[in-house]
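Missing here is one protein chain; the remaining ones are kept as they sit in the complex.
Order of writing sets the chain letters: A and B. Residues in each chain are counted from 1.
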Amino acid sequence: MKVTLTLNGQEAAVEVPPWRRLLDVLRDDLSLTGTKEGCGEGECGACTVLLDGEPVNSCLVAAGQCDGRAVTTVEGLATHRRGEEILHAVQRQLVACGGAQCGICTPGIAVCAAHLLERGLGAPGDGANDGASDGAGVGAQAALPLAGKSEAEARAAVRELLAGNICRCTGYQLVVEAVLAAAREVADGDAGATGRPS
Amino acid sequence: MVQAPPAPWIGASLPRVDGISKVTGRARYLDDLPAAGAWHGATVRSDIAHGVLEALDFDPAFDWSSVVVVTAADIAAQGGHNVIRLIQDDQPALVPVGGKVMHAHEPLALVAAPSRALARAAAAAVRPRIQPLPAVLSAKDALAGSVALHGTDNVFKSFLIRKGHREDAELERALASAALVIEGEYTTSPQEQMYIEPQAMMSSWHDGRCHIVGSMQCPYYVHKAMKTLLACKDDEVVISQSVTGGGFGGKEEYPSMIAAHAALLARKAGRAVKLVYDRDEDIAATTKRHPAWIRHRLGVDASGEPVAIDVDVVMDGGAYLTLSQVVLSRGVLHAAGPYRCPVVRVRGRVVATNHPPHGAFRGFGAPQTTFAYERQMDKLARARGEDPLALRKRLALRSGDTTATGQALTFSVGTDAVLAAIERAAGPPPQRAGRSLAGSPLRRGRGVCFYFHGAGFTGSGEARLAGRAAVAVVLPSGAEAASAAPVRFEVRSSSTDIGQGSITMFSQIAAASLGCDPQLVRVIDPTTDKVPDSGPTVASRTCMVVGRVVEQACRTLRGRLEAWRAARGPAAESLSLPEVAAAMARELASDGKELVELVQYEPPPGIVWDDDSYTGSAYPVYGWAACLVDVAVDLDTYEVSVLRCVQAVDVGKAINPVIVRGQIEGGTLQALGWALIENVIYKDGKVANANMTNCIVPTFADAPELETVLVEEPYPYGPGGAKGVGEIPMDGPAAAVANAVEDALGCAFDSLPISPEKIATALRQASARSDGKAGVP
Partner (left out) sequence: MTAYLRPRSLAEAVAARAAEPGYLVLAGGTDLMVNANHRPAPAGLIDLWRLPGAGEISLDAERGQLAIGAGATWLQVQRHPLVVRHAAILAAAAREIGALQIQARGTIGGNVANSSPVGDSLPVLLALEAELELCSVRGTRRLPYREFCTGYRTTALGADELVSAVLVPVAAPAVRLFWRKVGTRRAQSISKVMAAAAIHLEDGVVRRATVAFGAVADRPVRLAGVEAAVVGLAPAQAAEAARAAVAGAIAPISDVRSTSDYRLQVAENLAARMFSELS
């Protein structure tokens, strides 16, 4: 079938079987190899992309389900200004804080963490994302990721919300540092921090 | 000549050179490489543990004309030898028809097809006929010897260390003289490396050569194995490492097998073939940490001073030797622990079973024996009513002491510093009793441990290996010529960056030694026709040994450059080092020569090792570490939470402290996982949990906040004082967890993993013993 989607902000169309995994469509049909396969069973999170703004395992999404929807991959996190690449705050801090080692899980972590920063590190049940019950995902409150949270609560929130991304290299500690550093960067009002239009 | 200012690049946490390519997704791992026209391979495997391969039946309903099939017969037909060359040539690349299947998931045949799906379908359409034989499915069964898999006793290899005695009777007398003997029996489980990039390899034959690129730790291991398998000369096989998504030992020896398969398929198909494992296949077929069974006796006199230690180590090697004897060697060399004791006997055996071969995994035998000796030390403290940390301080090896192999320690012994760091970080122990958020009763406890890890190859290994690395001055060409840099310094080594940061570290070492900006250094990708053999990327040796060679190559080159400048008098005085390098390189180039410095590793003086008696300097230097763990055990669910984990590690010198922290914390969490939740479950010799759902590793939510203390006791023969750090964090935390759980519950846990199931059983037994009273003693 012909699947038309908004891929990293651009219209894209691809002729694929509807049962093909979004992961394979991205990697094989669209040559976007930044999204990685670690397990094929929704356990490791290396294949995380945003589907209509929400983090999903692209190995568990059927191509047909993407028709008419928006998909953001790691390739879509950075922005470009006058030909220069501006990394997302999360990408920048993963490098600066040592949150990437072998790097195979890193694109998935970057995508998921970028989502958390933009949509709020709100703990479930705290009302940060109430509302939408159909269509376009669960609300889109502005991000004040660390507002009202103690350091320990913020760390716990990062650990809960990134638990779908398995990393075998880092022990997670420096990834948590990187995400919190990026969150502070965003909270400190650096307009270019996320590198994306708000 | 003016001495260069102190190098600012050693000890600086520069961002990882490959960082941006990784966070943007631009880094290309094997499966990301463009491969137009490449076919995909798949492997036909045995589904039973032991038998005779009678035939391979090919489903007549399948269209075999659309695929390529390779069997063992294809290897001999091309003059090759059907063996994965390593230590002993006992493991075939493919089991031949008529040959023995030695383990489940063993490769029997290969297929390649234009698509992954077709390759998988073809593999499924090959039906092996295997006549089953009785299988050996544990080390104890192997030693019982009712089925002979290797020799008559199933022992692949044994080692014996004796210190302070000549005969067993003397050891027994020493133990008999002890006021107290702690006896324990310990078992550790197999562990999956679980790198997040599954194994992957691609091969093609062109220019008269076999090219193999893939995810690997040791390009020259693959090179050596391919020469034998494919009957090729040195320059007829080229091995390149692609960006590698984790290894941890799992990509040390097994990639030779996958490379063999990819090369055989590519040769027959006449085109490139990609062989990328699925996760399930990777977990089932590739190597795991050796399960071990360790018996330990520790005798002390009335004052608590050790009089004798006796350790018996048995490891399950699996169906082929692969690296087992080296794993066992490291295991026994660490088995007596970093404690002084006049009389030590360590016996080790690794035995053949019908499990898939166990292999390299971070720590390489030492985590198993460390678990045993640190449980023993804890039991000694408990028996004597002595504070566990104080006991370790009292008995730990220090400069001037000798190890179990009689090695006198003279430098870089971080014992006091790491123990003091743990003491400082400790704080008050956790409150014994409490309640979880869910209302369940908790018992909390604290455990500590102390351990060491020999860095580099064992004994005379480094001298034999003679690892080499080079630094070359490369003049800009093409687009680069326009850049400001007059040259770049190219570091050539076969060390692979598998996430541990060796590219960045080598850049820093080279920049510091040359006195240039790290931007001018490029560490090139390891490809066997472009880099010398620096030895494998294993054994905590990359920074300490290969980094040292890089340091020396750069120093020598710098000396040559400075001499060249001095020889040219005042005219050259104002030239910067890179400018001198450019001028000198140009001069040599006009003679058709390259400005390059190739250096071979020279072991430090005084390293004497005797393989026959297993005495002497087992390692040139040791890393030292201590760990403190606080746990809470939920008495409703028996789940253990790690509340705190502090690890202090003597690394000699941290070339890049952030990267070193990352190494330590990653190893620490692998150790906590091994202690509590990780396991590979064999059923009839097959891996019963071959997927990431059931073969679990810790997530973000399972990991505690990790506290890391870097201690620096410089190693005079390491680059900038650095010594190995990759493995040591894996060695100790499991014992610290077990010690903490015992502290919390009052029952001993001597078998890994310390699962909720085992805790439930232990508490039930304990409460049955205490008159059926419910709850915790």
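The criterion applied here is as follows: contacts are C-beta pairs under 8 Å (C-beta built on N, C-alpha and C of every residue); 3 or more make two chains touch, one makes a residue touch a chain.
Please read these numbers as outputs of a predicted model, since none were measured by experiment.
Checked against the full complex, the candidates B:T402, B:S440, B:S460 or B:Q600 give a single residue touching the omitted chain, namely B:S440. For the options A:V61, A:L117 or A:A154, the residue in contact with the chain missing from this view is A:V61. Within the complete assembly, residues 1, 17-19, 21, 24, 40-43, 45, 48, 51-52, 54-57, 59-62, 64-65, 67, 112, 124-125, 127-130, 132-135, 137-138, 160-166 of chain A touch the chain that is not shown. Mapped onto chain B, the footprint of the missing chain covers residues 116-117, 120, 278, 280, 438-440, 635-639, 677, 681, 688-689, 693-694, 696, 698-702, 756-757, 760-761, 764.
Convention: only the chains that are shown with their structure count from here on.
Taken in their complex, chain A has these residues touching chain B: 27, 32-41, 43-44, 46, 73-75, 77-78, 85, 87, 90-92, 94-98, 100-107, 110, 155, 158-160, 162-176. On the chain B side of its complex with chain A, the touching residues are 13, 15-16, 18-29, 31-32, 193-198, 243-248, 278-279, 498-501, 658-659, 661-662, 664-670, 691-693, 697, 699-701, 703, 705-706, 708.
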